[in-house]
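Note that this complex is displayed minus one protein chain, with the remaining chains in position.
So, chain A:
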Amino acid sequence: MTSTRRHTTGDYDHLEPLFAEFASLPEDDERRHELRERLVTEHLPVAQHIARRFAHRGEPPEDLTQVATVGLINAVDRFDPERGTDFLSFAVPTITGEVRKYFRDCSWAVRVPRRLKELHLSISGATAELSQQFGRAPTPSELAGHLGMTNEDVYEGLQASNAYNSSSLDEMLLDDAESSMTLGDALGEEDVDLAGVENREALRPLLARLPERERHIVALRFFGNLTQTQIAKRVGISQMHVSRLLAKTLAHLREGLLGSPR
């Protein structure tokens, strides 16, 4: 037990021991039902928080909260305290997954057929493997060769990835679940290279307000001259994720620069 509050985790620390008790009780135990209800109720803010992150995508907020709550209930039921991770690390992806599934199944915005989703997964896997092997990102035809697919299949998969990614659905997994491992832990220096930017007067406050990970990715890409694949490796996330974060961050910076008085 640490005394420092780590973002959201700290608020739920006191509930962690209840999971062991919950898991040890038989299905029909009255106490088990009580615990289940308490665990779900007290973690509701987590579900609400995630639901809010998916707001403004055309789905009513109440529906999203409901779906996220279903995800939370599933997480409480499925969580295995024996596995040594804390509940939130398990719950956040589970809840996110539920909301994602909802978007996938019910919403036109991110409707990606299952086949494409699987294609997307194979391509992500092969991309990681080939990047490792070549020391650079693979081309679509190399992916096709590796996976024994046609180029057209790979194109389709990459397009699906873009469609999927455009809603930044993976984002919060890192924002929340991995917040305990900040980029600062992985990367030593901070912002040294950013000093070279010409219009830093305008840029600096914007960069300073970015989440730490985004700031470092921007610095690595544009001032450290690393490729997205190299950044991905260094930061421990996928190249697609780096791509997505960069795109989002740049849009954000652009808005900020345009909006600020010169």
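Here is the rule we use: contacts are C-beta pairs under 8 Å (C-beta built on N, C-alpha and C of every residue); 3 or more make two chains touch, one makes a residue touch a chain; residues count from 1.
The criterion applied here is as follows: contacts and distances are computed from a predicted model.
Undergrad: UniProt names the one chain left off this complex as which of "Septum site-determining protein MinD", "CRISPR-associated endoribonuclease Cas2", "Anti-sigma factor" or "ABC transporter permease"?
TA: Options "Septum site-determining protein MinD", "CRISPR-associated endoribonuclease Cas2", "Anti-sigma factor" or "ABC transporter permease" considered; the missing chain's recorded name is "Anti-sigma factor".
Undergrad: From the listed residues A:T65, A:T96 or A:Q228, report the one that touches the chain absent from this view.
TA: Checking each option in A:T65, A:T96 or A:Q228, the one touching the absent chain turns out to be A:Q228.
Undergrad: Of the residues A:A75, A:A91 or A:M149, which one touches the chain left out of the display?
TA: With A:A75, A:A91 or A:M149 as choices, the missing chain is touched by A:M149.
Undergrad: Touching the hidden chain in the full complex, which residues of chain A are there? Just list them.
TA: On the chain A side, contact with the omitted chain comes from 127, 130, 133-142, 144-146, 148-151, 155, 158-159, 162, 166, 197-199, 202-203, 221-222, 225, 227-229, 239, 243, 246-247, 250-251, 253-254, 257-258.
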